[in-house]
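Note that one protein chain is taken out, while the other chains of the complex remain in position.
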Amino acid sequence: MIKNKMKNPLVAKIAKVSKHPYATFIYFGLATVVLLLLQMFTPLIKYSFVGALAQTMCYAIVAVGFSYLLGYAGLSSLGTAGFVGLGSYITVYMLRTYSGMNYFVVMLIVLVVSIIIGLIVGFISLRIEGIFLAIVTLGLSEVFYQVFMNATEFTGGSNGTSFTGEVNIFPGISLGREGVFIMIAVFLTAMIIMTFNLVNSPTGRAMLAMKNSTSAAQAMGISLLKYRLLAFILATIYAAIAGSLLMTFNKYTDPKSWTIMFSLNILAACLLGGTRSIWGIFIGTFFVFGLTPMFLNDIVFLRNNPWLLSTIIGVVLILVLMFYKGGLMQLLHDIKKFVNNKISKRREFKYGKDEI
Amino acid sequence: MDLGLFLQTIVNSFQGIAMYSLATFGIVLIFRTSATTNFAQGAIATFGCYVATQFGVINGMNLWVSLVLGMLTAFALGVIIDNFIIRRGKDVNAAGKQMITMGLLLVFTNIIPVIFSMITITTPATKNFATGSFNFTLLGQDIYWPYQSMICVLLAVVLLGAVFAALKFTKWGLGVRATASNETVAKMMGVNTKVITALSWAIAGALATVAACSMQTVLNPAMMGKAQTYGFLACVLGGLSSFIAPIIGAIIIPVVINFAAIYTSAWAELIMFCIVLLLILIRPNGLFGKKFIKKV
Partner (left out) sequence: MEKMKSNSKINTLASKIEQLKHKLDLNKALVELEQSKLDDVRKSKVDSFKFKLSKNLLKLERESIPAEELFNVENQKNFVKFDKKLDLEYRAKRQTLRRDENLVDKQNNVTGELSSKAQAELVAFKGELDAKKIAHVEALRAKFKQLQEPKTTQELAQAVSAYEKAQSEADDAAKAFDLELIAKHNEKIEGYKAKVDVKITAMQKGYDESKSELNALQKEDQKSQYQLADDTILKLEHLTMQFGGLKAVNDLSFEVKKGEIFGLIGPNGAGKTTVFNCITQFYKPTSGDVWYKDAKDQVHYLNDYVVHNVIRYGIVRTFQNVEVIAELSILENLLIAAHTQYKTSIFAQMINSPHLKREEILLRRKAQKILKYLKLDDIQDVPPVGMPYGVLKKIELARTLMAGANLIILDEPAAGLNDQETLELAEIIKDIKNEYKVTIFLVEHDMGLVMDICDHICAISFGSKLAYGTPSEIQSNKKVQEAYLGSED
């Protein structure tokens, strides 16, 4: 062997950095920005595609937040729509009333309000039993809907409400459509990195322990109420932030967007992909929210029958829950296993089982 | 508030009480036998209501016959869902069953307007039940009670009375009570829990269908959303450890809403929700619930 044949340490270092767990998330964020640039400077991508992408990214934030509840704490909630709507309405109200207000201040207000409401509702319902969270949040969602409909001075009632103008993030810097898109991409990337850290930390493990065995978790010093509440608050925060970001992009919202159907769709998005995998959730969100506006809008039959896709999603959701808890991510995994198995079977057939 | 307004508000709540009691009872029945909460119940009821409307309003069949047909449909749907979906899942826990019913809700809400393409027709109650009201004097105050509401209350009392009697006196009722206290033991004692739970799902669906049909509104897939939501809240409020307590919750909720609506109609439901939360905070196991000890 030749002793002095060495690999360039720089190359090795770059290879190592690009394999860092954060790297894929950052690539994803950059890829969305590249799509935006393609739309701005080439005719390859349509204007509406980028709009749909931005919305889907916001919904992905909601779904990733929801995975704390579903995948880690083993709970479900139907209040998602209410909190996304809350984020949207607070944002539009602040930006319309105090035009030129710093957006991060608005977001802080959104955060504080949603955390307070989440704490109250979560504390009361989670003290009883895990499955009561869904019931009380269903009630909350209904109440939010009534408020969005009836508090016309704040919400514009059933006609919805909107604001005009740009979004100020720092004094002197305001964002147009493209700027907001990039902001959403940055938020999405930062939040999935945060999620990745948290689910691999003691907190994520404690939640998983709780989901698998409440008694073991308690015996190991994990307070059920604390971690269930934490999961719910995190889901709430993600939902409210996503609602706020969505508002800065759409600049319009109405109560009809925030019914229980939205909550169910988020649940479906989370479950379809696989509740514990960030990429799985992205795929799920894409199927539930992104597929139609991004690609299928040109197919007349589907445009005229929007129920078809939703029904299919519902049926698949039930099947996933009944037989295939890992969702699409597990499916990919199983396909890979199946293909490998087939290949090795073929090799065996051709060359025989025994060695030499 | 004068006495007349007070009494009238209570009488006005009767229809809500009847409807929510019907919805609530189904929820608690399923919770006690299958240990899960059925979020698709409103959707099943809506389906039944559409069937009843199809026969009663569009085909012009007798109103009561069409109502029974609607109930039968929901009954069948309940049996099918319990037998072919809820029971068939591979190691599904309570939260998983709960999510399955959410999936069912998604499917039903999307598929109902496709099967029945009659969007602008009102429920049988609005169309054909008696109009006018029953006027009487109570404690020197003139009160009117719409016949519409009276029929709803009568229906609810008769149906719930029948089901309670069945629970108390029939073999099925004994089975339900046994399953509710401990499913495994009940199974070992020879109770056919499959039949028990299937019947519970069926009866829950049928009762909720009556609630849906007695609603005065334009038909739409989400029409039972509110009734179901308040049914759930009534369950939590009353406590799920007995069959009668949730009904008391279902009485409290519409009364609170109607009284709050006297002062502010826009925020009445928010006020109701806050009051319910406060009551649950004070009594986490429900107003009449018992503490539940989990076996480790």
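Letters A and B name the chains as they come in the text, with residue numbers starting at 1 for each one.
The rule is simple: a residue touches a chain if its C-beta (ideal position, glycine included) is under 8 Å from a C-beta of that chain, and two chains touch if they have at least 3 such contacts.
Please read all numbers here as calculations on a predicted model, not as lab measurements.
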| item | value |
| --- | --- |
| Among A:203, A:259 or A:285, residue touching the chain not depicted | A:203 |
| Full-complex contact with the absent chain, from A:18, A:159, A:215 or A:305 | A:215 |
| Options A:26, A:45, A:149 or A:224, residue touching the unrepresented chain | A:224 |
| Chain A residues that touch the omitted chain in the full complex | 1-10, 13, 194, 197-198, 201-203, 205-206, 208-209, 211-213, 215-224, 230, 276, 345, 348-354, 356 |
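Here, only the chains that are shown with their structure count from here on.
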| item | value |
| --- | --- |
| Inter-chain centre distance, chain A versus chain B - centres from mean C-alpha coordinates, in Å | 33 |
| Chain B contact footprint on chain A (complex, rising order) | 74-76, 78, 120-121, 124-125, 127-128, 130-132, 134-136, 138-143, 146-147, 150-151, 215, 259-261, 264-265, 267-268, 271, 305, 307, 310-311, 313-315, 317-318, 321-323, 325 |
| Chain B - residues contacting chain A, complex | 36-37, 39, 85, 88-90, 92, 94-96, 98-100, 102-107, 109-111, 113-114, 222, 225-226, 229-230, 232-233, 235-236, 265-267, 269-270, 273, 276-277, 280-281, 284-285, 296 |
